[in-house]
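Just below is one structure, and these are the notes that go with it.
Here the complex is missing one protein chain, while the rest keep their positions.
Residue numbering begins at 1 within each chain, and the chains themselves are lettered A, B and C in the order written.
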Amino acid sequence: MKMLINVPETVVADALRGLAASHPELIVDVENRVIVRRDAPVEGKVALVSGGGSGHEPLHGGFVGRGMLDAACPGEVFTSPVPDQMVRAAAAVDSGKGVLFVVKNYTGDVLNFDMAAELAEDEGIQVAKVLVSDDVAVDDSLYTAGRRGTGATLFVEKIAGAAAEEGAPLERVESIARRVNDLSSSFGVALSACSTPAKGGPTFDLPAGELELGVGIHGEPGRERRAMMTSREIADYAVDVVVADLRPDSPVLLLVNGAGATPQLELYGFAAEVHRALGERQVAVARTLVGNYVTSLDMAGASITLCQVDEDLLRLWDAPVRTVGLRWGD
Amino acid sequence: MKMLINVPETVVADALRGLAASHPELIVDVENRVIVRRDAPVEGKVALVSGGGSGHEPLHGGFVGRGMLDAACPGEVFTSPVPDQMVRAAAAVDSGKGVLFVVKNYTGDVLNFDMAAELAEDEGIQVAKVLVSDDVAVDDSLYTAGRRGTGATLFVEKIAGAAAEEGAPLERVESIARRVNDLSSSFGVALSACSTPAKGGPTFDLPAGELELGVGIHGEPGRERRAMMTSREIADYAVDVVVADLRPDSPVLLLVNGAGATPQLELYGFAAEVHRALGERQVAVARTLVGNYVTSLDMAGASITLCQVDEDLLRLWDAPVRTVGLRWGD
Amino acid sequence: MSSSEPAVDDVLDTPFFLRWLIAAAGSVDREAARLTDLDSAIGDADHGTNMQRGFAAVAEALEKEPPGSPGAALVLAGRQLISKVGGASGPLYGTLLRRAGKALGDAEQVTPRQLADALRAGVDAVAQLGGATPGDKTMLDALLPAVEALGAGAGSFPAAAEAAEKGALATVPMQARKGRASYLGERSVGHQDPGATSSALIIAALAEAAR
Partner (left out) sequence: MSSSEPAVDDVLDTPFFLRWLIAAAGSVDREAARLTDLDSAIGDADHGTNMQRGFAAVAEALEKEPPGSPGAALVLAGRQLISKVGGASGPLYGTLLRRAGKALGDAEQVTPRQLADALRAGVDAVAQLGGATPGDKTMLDALLPAVEALGAGAGSFPAAAEAAEKGALATVPMQARKGRASYLGERSVGHQDPGATSSALIIAALAEAAR
């Protein structure tokens, strides 16, 4: 498996050097692996810190900036970051109003952020946490680690980030973040496995004529494998699953997310089918975002995320955001 | 080769339906294949129209909007659009101040835009043309069709688009566009071939341990094949070639462009090496853009484009832009 | 003299031209994968689908608005190619047929000699539009020998077909100097030009139409 890298060991550090060189509006601490918005801490503002394994870019580092995250902590590829990073990030961005940790629900992320929260609180930083758990492909039962956090992370970070930017106190930022998560559902498919630099090849085998339904963003195997389906069939399957879970009764935000190696041309064609499928099920779409936002290295495939919104959430979604990966408003 | 599509024949139309459903700020004529900004024609403004084969998204349709293109005409995959599209686009966006056609230098694009220019002029529309020809991998001699248009297209469309938005007359918009092209050079590498829907598989064979140096954005074979190189080596090679061609004596805009399937993590690592290589050659970088902007479907690989800028061009680069693919300023 | 070798004074009517264009559409459709494969080696793997799409549109248009003369048939076909194909081949083949059609005017019947002259005018227009000369490894390398054979052979379609086929084969050792294949420099040597190959199909369809 050819990769545009030097050696697997330096992949994350190399990417951080590139981020630093390319985006002077960010403070990138390459050694300690923390990405911070340049104007942090922002006086009087609750700070948002997130992080997770690398390989999902632009998540999370690409979402650092006004209206979204104050800091991000990238771990090794597909490996949650360590508490030291999170504590350092929290200390760098806390203005005294407290910090919200946005944590994707994976055992590693949860354990490390939990430890970090304890340590940060020891340093006098007020910390709240929100777990993102939107992936309906996983049974949410006593017999699993619970639903995985995937595309809804973007919705949580954007909307809670906007609330924080407006001056909302920690409790409200936290409750909005939780609400966005509760109102979101996702489902993803893989047409190919992803390859991690350390492994140097595909992390799972996907036969030539098959696709993986319900794949995770680290290439975790999904619900089932099937013979390859058309864009239309995949959209119907994914929309059915997500809508059955969410049962939205007001308009939704729609994320049509590329896994990393699916061409934008295909992704927009898929978006057309998702819009059709939602329309046929009487789900109104308030806003659509199409692109590679929560990726899985070089995986081919896509996921959809719906978030049911009311006027307040929609206003926060539309609020200005100025990050490397997401940018609108003034 | 698995693709997230229905059938190869409808790939472009499907993507346009998705674009229409996802971006109400665009007028998308799916049947006639023209994408127009919603407020066109803009009173008193020179209009920019571009287009080319599909498969390079977000180029060109993703660059339609305030501060960049007024309209785009997507052709079939890797096939230049037809004159009818261009004439229709020109008629839709001309405010009476004339239209600039931004044409990537490929025989098909040149011939079709030439025919369109004649037809549009017959309809009373004033038309100017700029050819983008920045790819240093191709000998610019009597024995070739000349340099290919690649990454510099983004620079030309952004900077000339900003000039048009400022109210510059057609002649000036055209001369700025030409200047940007003259001041730009690009070089690309492929780690894998791309697969077109019609062919259903890779358009060329690239052995497992090799990379293609100087590849074109349609998978045209490049200068040479070599055993796989590191990110650092590729950056040195590409920067050498581009700097030798451009010999910049003032700061440059740098585009580190992904071919489509290269993970952003790798692309930023490559950006780090490109910055290093430029620094070692005393080339100052004024602005950097990293991402999948001028893609080749699912090709793995990257290209770099430099554009030497003065204060005027830099100001136009920094001017607000509000498109699906590129967005900043207010 | 067999029916496929028309004499100079044979006349070619509108149905003959329709048969020609439909036969061309059929062989382009049958050979699409081969054309795309050739284009995949030295181009961008779309020549087959381009020609298929274009000639399908030609066939549909001829059916929808049946032309009243040979010239009108070629002009209509040329316009369809320009409107539907894109790429390099669309404007070039479109110009070939449009120009040839215009040269025929609105005569209801034309002689093989008139057809040869009209195609000659079309090929000249292609050369002017694309700026290619013989030996550049383009469609011209099949078209030029074909129209020359047609002129010299007093309108012998099989001779034209043979000349086009030979011309297409002769592009194999050439180095491309026009179009996308020119980017390859020496690496274009050893491959047959896709456009010359489709030209040979179109010329061969003349003989089919005459049978």
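One rule holds in what follows: contacts are C-beta pairs under 8 Å (C-beta built on N, C-alpha and C of every residue); 3 or more make two chains touch, one makes a residue touch a chain.
It should be emphasised that the depicted structure is a prediction, and the values quoted were computed from it without experimental measurement.
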item	value
Displayed chains contacting the withheld chain	A
Among A:23, A:37, A:148 or A:179, the residue in touch with the chain that has been omitted	A:148
Which of A:41, A:67 or A:81 contacts the chain that the document leaves out	A:81
Residue in contact with the excluded chain [from A:6, A:112 or A:264]	A:112
Chain A, residues in touch with the chain not shown (by the definition above)	8, 53, 75-84, 106-108, 111-112, 114-115, 137-139, 142-145, 148, 196, 198-199, 203-204, 216, 218-221
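By definition in this document, only the chains that are shown with their structure count from here on.
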item	value
Central chain (distance from its CA mean to the mean of all protein CA atoms)	B
Most distant chain from chain A, judged by the mean position of its C-alpha atoms	C
Between chain C and chain B, distance of the C-alpha-averaged centres to the nearest whole Å	32
CA centroid of chain A to CA centroid of chain C, Å	54
Chain centre separation (chain A, chain B; CA means) in Å	29
Residues within chain B bordering two or more other chains	77
